[in-house]
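With one protein chain removed, the remaining protein chains of the complex are shown where they sit.
After this line comes subunit A, so read on.
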């Protein structure tokens, strides 16, 4: 009898919910709507779904199969498949570690905003007053209250990556809280994770649904949704559209981190993961589309509000300059009046000509934002304009938290599971990992922390994942052998995989991954010096700045450190086998001599 029987999920439903909770993350909310907007609205769904069928589902299926068959974390699983390629598992763990370091800072921001929502006036709705009590603080006036709250009060950001101040204590406290919660969710392994995912996987949908209803009843929301869904088919001819669709599917499903292998290693041997793989992938894509409908309703609302504010400002300006009675110009005839006044009082009009006539709804709608900027600046701005904004704010940031924590659970499990396979399960292993990530991650709460965060976000996981999954699919198809893999699946499921899956694993997916890989490298080289958006305090906006030398070196280190695990481990195993081989030969020789 096994002393330490591998823990299992209480039910297949827990496993599915864990995968959904992991895959559905912040990227569905803040990356997909941006891509949709950039690449022709409704038309983007075509390359998106094609990539899902061709690349997403087959690779997802493959990772689940490996985990369930090997019943080990990523390092153990890959070592079992091919001893020389155990480095793939190690690379996965290293990449997961990088992600764990920086991802929780986003949850810390969500907590910060959530806690600040319990005030009568949301702090990002109005600019704080300066010391003289004559006007709002300058930085806030030049930017906007939401930007000021994010960059100054939340991050206290410095002007470049070289400058560093101290740790922002509020941030550090929220960061500590997120790690304590993460620890609480993984302290008992699958027993605790399995219960938590019931909540983290389902509640975001409740919030999204509520926001859908709220979004559609907002003034001007329909403008945004119409803008998004009008397909601009000419974008389909652009190769970048297809590349972005493939990349989005790839990263959205969370392939290559080892989390899927870790999760499925806790499955029963005969669990029907084929159906689950298809279900989870479809749910993930469906959520992306659902979230972007909500996002575009909010965009439409925000754009309409900005447009109407612009019209109002122009109206007041016209009234004041030409001393007309208040009710002569209203919102509908501002443009007519501009023309009239330009014709009759040309001179006077020229003085104010710069400030008039630039209110454009299309332009407001076309400002697309992605990443933390969308979640923490654009959305919070929209929320301040809704009635009962505290309630909407709380709901929204709780949703962001659940999405973020759900993804974190997957990545922490991806680190802990392989480590647990190696040594006896320690009650404190999870705690040690969390403590380690907490201490290192405190660096992201410093004043230049956001710039380091951007480095990790852009370079920590992107290139390495492409490399890892490429090696994975080639290993399974050619080194391990597709026939052996087929037999394993038949052993688990009771039937062989369809010819469709086999073609994808052997030919199409590796090809696609190579194309993505090459594109990524070409982009990186052609892009010149990597740049980042630095916040300029005086101007009140972000400025494109180049990374200093140590920044570029660090980026290179990040990229190389995870990728190099594969060849280094292969080399190490090769050397050890040769030593063993030599020792064996010596032993045999001795035996032969002595016998």
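As a working rule, a contact is a pair of C-beta atoms (placed from the backbone, for glycine too) under 8 Å apart; a residue touches a chain by one contact, two chains touch by 3 or more; residues count from 1.
Note that in this section contacts and distances are computed from a predicted model.
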Report summary line: The chain not rendered here carries, per UniProt and among "3-methyl-2-oxobutanoate dehydrogenase (2-methylpropanoyl-transferring)", "TATA box-binding protein-associated factor RNA polymerase I subunit C", "Collectrin, amino acid transport regulator" or "Septin-type G domain-containing protein", the name "Collectrin, amino acid transport regulator"
Query raised in the report: Of A:183, A:203, A:216 or A:229, which sits in contact with the chain we cannot see?
Result: A:183
Query raised in the report: Hey, which of A:135, A:213 or A:568 is the one touching the hidden chain?
Result: A:135
Requested in this report: Using the touch definition up top, pick the residue from A:202, A:320, A:529 or A:586 that touches the left-out chain.
Outcome: A:320
Query - Full-complex contact with the absent chain, from A:174, A:225, A:516 or A:534 - result: A:174
Report task. Tell me which residue among A:8, A:82, A:144 or A:192 touches the hidden chain in the full complex. Result -> A:192
Requested in this report: Pick out the residues on subunit A that sit against the missing chain.
Outcome: 111-112, 114-116, 118-119, 121, 126, 128-129, 133-136, 170, 173-174, 176-177, 180-181, 183-184, 187-188, 192, 316, 319-320, 323-327, 427
